[in-house]
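A quick write-up on the structure given underneath.
The other protein chains are all here in position, but one chain of the complex has been omitted.
== chain A ==
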Amino acid sequence: MIDLLITYDVSTETPAGRKRLRRVAKVCVAYGQRVQGSVFEVSVSEVQLVALREKLLQEMDPTEDSVRIYRLRQPREKFVEAFGRDGYRDMSAPLIL
């Protein structure tokens, strides 16, 4: 699995832009966890990354918006420091609700 950080900046000045914002967010939610307003931590396989990138490119408008995908260095616990409210859940730990 590859750990990614995805951030986006979608122009919301027009109704079409707001629609794009919702759609971009939706793609990110489907693949990962929202850690901040427009910041997602995503853990995917190579194949899923290709699909995810494709979907993001489809939803965004390259002249108005910006989407950035960063690869996180592993292990995550060592290289990600989070402070304050943190709803992150390790998806490889036992999931018992």
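Assorted remarks:
As a convention for this text, a residue touches a chain if its C-beta (ideal position, glycine included) is under 8 Å from a C-beta of that chain, and two chains touch if they have at least 3 such contacts; residues count from 1.
By our rule, contacts and distances are computed from a predicted model.
A chain of this complex does not appear here, and its UniProt-recorded name among "CRISPR-associated endonuclease Cas1", "Tryptophan synthase alpha chain", "Homoserine O-succinyltransferase" or "Fumarate reductase iron-sulfur subunit" is "CRISPR-associated endonuclease Cas1". Seen from chain A, the chain kept out of the figure touches residues 1, 26, 29-33, 43-45, 48, 89, 91-97.
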